[in-house]
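Then we have chain A:
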Amino acid sequence: ACGAAPEETAPKAENPDYTGCIVSDSGGFDDQSFNESSYRGLKNAEKDLGIKMQEAESKSNADFATNLQGMMNNNCDLTVTIGFLLGDATKKAAEENPDKHFAIVDFQYDEPIKNIKPMIYDTAQAAYLAGYAAAASSETGTVATFGGIKIPTVTIFMDGFADGVAKFNEDKGKDVKLLGWDKDKQDGTFTGDFEKQDKGKQVTSNFIASGADVIMPVAGPVGKGAGAAVKEANTGGKDAKLVWVDSDGYLTAPDYKDVMLTSVIKTMDKAVEDLVTADSKGEFDSTPYIGTLENEGVALAPFHDFDSKVSDETKSEIEALKAQIISGELKVESPSSPK
Partner candidate 1 sequence: MSAISVLPSKKTPIIFSVLAVIVLVSFGLLGNSQTASFSLTSAGDAFSLPDLVFPGRASNIVIGVLLAALAAYSWMLRAKGRVLPVWAVAVGAVLFVLAFLIWVVSGANINSISLASLLAGGVVLAVPLVFGSLSGVLSERSGVVNIAIEGQLLGGAFTAAIVASVTQNAFAGLVAAGIAGAVVSLVLALFSIKYLVNQIIVGVVLNVLVSGITGFLFTTVMQEDPELYNSPVHLPTIAIPGLSAIPVIGPILFKQSVIGYLMYIAVFLVWFGLYKTRWGLRVRAVGEHPKAADTLGIKVNRTRFWNVTLGGIVAGIGGSFFTLVAIDSFTKEISGGRGFIALAAVIFGRWNPLGAFAAALLFGFADNLQVMLTIIGTPVPSQFMAMMPYLVTIFAVAGLVGRSRGPAAVGDPYVKE
Partner candidate 2 sequence: MKLELRGISKAFGSFYANKDIDLVVDDAEIHCLLGENGAGKSTLMNVLYGLYQPTEGQILLDGKPVEFNGPGDAMAAGIGMVHQHFMLIPVFTVAENIALGAEATKAAGVLDLQVTRKKIREISDRYGFDVDPDALVEDLPVGVQQRVEIIKALVRDAKVLILDEPTAVLTPQETDELLEIMRQLKANGTSIVFISHKLREVRAVSDVITVIRRGQVIDSVGAETSTTELANLMVGRAVELNLNKEPATPGAARFQVRELSVVNELGATTLDAVSFDIHEGEILAVAGVQGNGQTELTEAILGTQPVAAGSISLDGTELVGKSVKQVLRSGLGFVPEDRSVHGLVSQFTIEENLVLDLYDRPPFAKGISMNLGEVKKNATKQIADFDVRTDNQLNPASSLSGGNQQKVVMARELSRDLKLFIASQPTRGVDVGSIEFLHRRIVAERDKGTPVMIVSTELDEVMELADRIAVLYKGRVNGIVPGNTSREVLGLMMAGVSAEEAFAQADFATSANEPVEAQPVPLETTEPTDTQEGEAQ
């Protein structure tokens, strides 16, 4: 408590007149998922572009409208809202403030709205590659996935993963089993929320006990429970691996980098930052942004430490599949895919 007092100067800013705002859903900005990474995008924009930033976390659905109203009162130029739950509230705010710009992550309107840019992700494409990689890497012939809550943004990962596993079986004539998700029935294993990490750990332990050795948790922070289970199983002599979701887990969940086969990435941070950059230059358009393998909105992360353990054959097959998906030759379909 005895540093020197700073000079009284205004903070340096290149775009001091532009305000970018963000409203989370009830997951909050540290949900290890879409709120967090969108928030990171805006934070980066604040740093790189010198814009002003306003944020509001919602604790419950009732806060959405109030938070948005607050943003309007604070003269936000662009307001990013996150998740389908904010769909109606964002629409209403946009209609009431036709001169303001909005973006909504992971949600798309039936009828486009001229001042809202939906930002959606065809996650199944990347998850498909992960499924293929997982199946190829499995030594037990069983892989698994589970979700936090059964919502499309979660199950789309599971659908893609399931198809990837199926593709591997089809191409290789193998019978790698997938536990935890039945694509036809659209049902499987869920922990019930995005909080109880120990439940996620127990679920994963059960998967491993049932023979699975590659597990993809789609459950925000609960994924850490899966990581803990995999680490524990491996100290007990197993050889299980993890597929992370949303961000490259090798970087964002370094505790588990030794067991991280790969990750299914949704690059929301980049997309948000790009959007802000464009909007601050006056280049807003409301055509939906759809993150795909092609535009790198979704991606399969590098194998990092596992790079040497994944055969070149598998890598090239994955590259080929990726190319086929990008070219449209191979369609990855999920009931939850963007329309």
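Annotations
The criterion applied here is as follows: contacts are C-beta pairs under 8 Å (C-beta built on N, C-alpha and C of every residue); 3 or more make two chains touch, one makes a residue touch a chain; residues count from 1.
The set was built so that all candidates are chains of the complex that A comes from, given by their letters.
The model shown is predicted, which means the values in this text are computed figures rather than measured ones.
For chain A, the touching partner in this complex, chosen from 1 or 2, is 1.
Those residues of chain A that touch candidate 1 in the shared complex are 28-30, 32, 144, 150, 179-180, 182, 187-190, 192-193, 195-199, 201-203, 205-207, 209-210, 221, 224-225, 227-228, 231, 236-237, 255-256.
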